[in-house]
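Have a look at the structure that comes next, please.
A protein chain is absent from this complex, but the other protein chains hold their places.
Let's turn to subunit A:
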Amino acid sequence: MSSEGGRAWNRREFMGAAALLAMVVGVPAGASIWSKVEDGDAPTDRQRAMIREVAQIVIPKTGTPGAGEVGTGDFVILALAHGLDGTRDPGAAAAIPAGVPAPRRPDGSLRYLDWLEGELDRRAKGNWAGKDAAAKTAALAALDAEAYAGDGRAPHPWKAIKGLILTGYYTSEVGGSQELRYEPVPGRFDPALPNPPGTRAISNDWTAVDFG
């Protein structure tokens, strides 16, 4: 049951922690969904802390809270466990360079958190979580730049994780209604408004979400 950096969570503990998290960050009625994270996909303590911090570095606190602060790390864990954005596709590991570990599930899909943990430690030449903020950010920035190199179209495991961080953040109440605008009942359609600097986009512009 043990793995590097801490023991694996069992489902009951994970649900308990999630319920606590829900109370802290105001995620409503969310606790039941954690029952859907199978034991094999439950993160270690270290991984859970890592993905929270990674989310916070990608979307940091500015005038509004960052992604880690609003529970995006746990959303990413849930999303990966359920294969959102195609993350159960067995093909994902193919994008990992030869010689770099690509931990997989029995169905061939990549264990993204295991991969990211190893990847960040590799780039940090040691314990990424123990480095200072600048070093952690630098390692992540290098990974991001590499993933989007060239025309940026090639698949890469980091893109999948970053995509889920964005989904988690901009569909959270803070990301969706404070960082961006949430307009559930516009009541009208204005076809040509000025778009001065500082205009905040609408998070529930569903056409943009689908096709943007």
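Going forward, contacts are C-beta pairs under 8 Å (C-beta built on N, C-alpha and C of every residue); 3 or more make two chains touch, one makes a residue touch a chain; residues count from 1.
Throughout what follows, contacts and distances are computed from a predicted model.
Q: Name the absent chain by its UniProt protein name; which of "Sugar ABC transporter permease", "4Fe-4S ferredoxin", "Choline dehydrogenase-like flavoprotein" or "Cyclic nucleotide-binding domain-containing protein" is it?
A: "Choline dehydrogenase-like flavoprotein"
Q: Which one, A:59, A:77 or A:116, makes contact with the chain that was left out?
A: A:59
Q: Looking at A:103, A:118 or A:163, which residue reaches the missing chain?
A: A:163
Q: Taking the full complex into account, what residues of subunit A touch the chain not shown?
A: 27-30, 32-33, 36, 57-60, 62, 66, 75, 78-79, 81-88, 137, 140-141, 144-145, 147-148, 152, 159, 162-163, 166-168, 170-173, 176-177, 179-180, 182-195, 197-212
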